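One chain of protein is taken out of this complex; the other chains stay put.
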Amino acid sequence: MIFKLTEEQELLRKTVRDFAEKEIAPKAAEMDEKEEYDWDLWGKMAEMGLSGVPYPDEYEGAGMDNISYAIAVEELSRVCASSGVLVSAHTSLCAWPIYAFGTEEQKQKYLVPLANGEKIGAMGLTEPGAGSDAGSLKTTAVLDGDEYVLDGSKIFITNGYYADIYVIIAATDRALKHRGISAFVVEKGTPGFSFGKKEHKLGIRASATYELVFENCRIPKENILGKEGEGFKVIMKTLDGGRIGIAAQALGIAQGAYESALNYSKIREQFGKPISANQGIQWMLADMATRIEAARLLVYQAAWLKDNNESYSKQAAMAKLYAAETAMWVTTKAVQIYGGYGYTREYPVERMMRDAKITEIYEGTSEVQRIVIAASVLK
Amino acid sequence: MKIVVLMKQVFDTEAKISLDGNKINKQGVSLVMNPYDEYAVELGLRIKEKFKGEVTVVSVGGPEVQDALRQALAMGADKAVLVDPGADEIDEYTTATILAKAIGGLEYNILLGGFKAIDDGSCQVCGRVAEILGVPVVNMVTQAEVEEDKAVVTCDIDGGSAVIEVKLPAMLTAQKGEIEPRYPSMKGIMQAKKKPMQKIGLGDIGLDAAQAAPKVKALSYSLPAARAAGKLVPGEPAEAAKELARLLREEAKVI
């Protein structure tokens, strides 16, 4: 075992960190406050190739591995969790299923502009009555001649409204439950495809979360990903990978909050000495650092397994579960170390604590991750 | 157009400095490309893009400098040359002697570097290299229009700025200006590992240590005495402002 990043991975980390600190960090608080993303940043990220990190050069990706991708999401999230999830949802939830299940034609048409960042991607799975329970989806896709007709709605869609390309999961045969669902690629602007309300959230407030509405939305038959009825497989595989992205996001949030608190503890003086001289604070910092390192190893391990074509479902669930809970725990402690200031918007840890919570919820709650892990260990 | 950029790896600006005996402790300090050299690399890449040229980045230092060179390659430079000086105790004369010798063996139309390195801030290596190679130098360049055989540059001078024309080959040193260095792209990072990085020693460029022996000797290093925290002037703004004005005149005697 070699626990050492490659030179490329190190340079990528340095590059993304540099970019995130210079370009994103100064805007993070304002974007959070206004609940609006600064889309110029996306242009800059795309120019650097952060829109297609793990996809091959032939599809205009960077041709890097999934560890590199995880590092990129981690470093973006370290200063701005909304930027982290923008890239994660785009890369893991939209580009990936097209890469893994799409035809060559679909890849040229959709993956290429996603990977080079010309277009933004999103995925529509969750509905008011169905999240992880994909078998009870109410959105339907009915084949009518050369077209599928989509009807229904999707909620809580990350990158919704701003994304150009959507991977939409819909039931082609509701009687078959999870064996009757399929995945489709739907472009923004398709007649019958509109956007409902924008969510106002506790955290990741700069990330756009929208409702998608399909009313007699007709898409070409060839926009199906894989075969009819393969949707469940597409979802499960996609979410396995997505979990690595969200785990990396959680890891980045934790790292950012930890570093802020660490620095603050060294400069904040009470009773004539820096608060870091108090053992109570020292133990918090030690636990924060340890949990973050453990989370990082899990995240990179899951990414490594994926890179090496080994089964990564269990490790991805473990990484997401542990990193998300670490993010919540670490950010809460970080606010505590800042004391009253930490509860205000003067310092970033308040935002980070709000941002952390979602990582325990989306792309499978912590409870769902435990179900996945338990199913695997009891097999 | 053959472009050569002189590059130095330096301590990160945020680095905490400590002493190791009578030396600066280099352990565990994160290292970066000198920010002014980033401007030079960027300028070099823009010239390359205009003329379909080739950018070679040259540096003096130990193997750790490869990280900064790799960054330059990832930004788009084509080749890197790293000369190990084989000694710790070097000065600007040493560095310039080595760089000039290494560059002398290359083809070049234009030489670029940062106008200063943020670690020792000495602002003289590029000038010395130009002097050795017999090419004109223009320092603190903020903008450069490069043509086949000349460059018209805007540079900072005392009390303002000047527009200066020089024939090529010339050495231009970059000051922070309108040029923002690009970030390496992800593809660039992947391509960097395939680009040539030549690691050589003094012998390879026909120098012996004596020829490059330093002229300046560091006698001792120390850390500055911490500035004692002063006093906070309390009170409402009006009261505090009045008291501060009084203190500046009567106590500090600075106005």
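Per-chain residue numbering starts at 1, and chain names A and B are given in the order in which the chains are listed.
Convention: a contact is a pair of C-beta atoms (placed from the backbone, for glycine too) under 8 Å apart; a residue touches a chain by one contact, two chains touch by 3 or more.
FYI, contacts and distances are computed from a predicted model.
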What is the protein name, per UniProt, of the chain that does not appear here: "Electron transfer flavoprotein alpha subunit", "Ferrous iron transport protein B", "Amino acid/amide ABC transporter membrane protein 1, HAAT family" or "Methionine import ATP-binding protein MetN"?
"Electron transfer flavoprotein alpha subunit"
Contact partner of the left-out chain, one of B:Ala87, B:Leu106, B:Ile200 or B:Val216
B:Val216
Counting contacts across the full complex, list the positions on chain A that touch the omitted chain.
267-268, 341, 346
Where the unshown chain meets chain B, residue by residue
11, 13-17, 19, 24, 35-36, 91-93, 96, 118-128, 130-132, 136-140, 142, 152, 156-167, 170, 176-177, 214-224, 227, 229-233, 237-238, 240-242, 244-249, 252, 254-255
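One rule holds in what follows: only the chains that are shown with their structure count from here on.
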Starting from the mean Cα coordinates of chain A and chain B, work out the distance between those two points in Å.
39
Could you please specify the touching residues of chain A with respect to chain B in the complex?
7-8, 10-12, 14-15, 18-19, 47-50, 52-53, 57, 62-64, 68, 72
Please name which positions on chain B make contact with chain A in the complex.
67, 70-71, 74, 183-190, 192-193
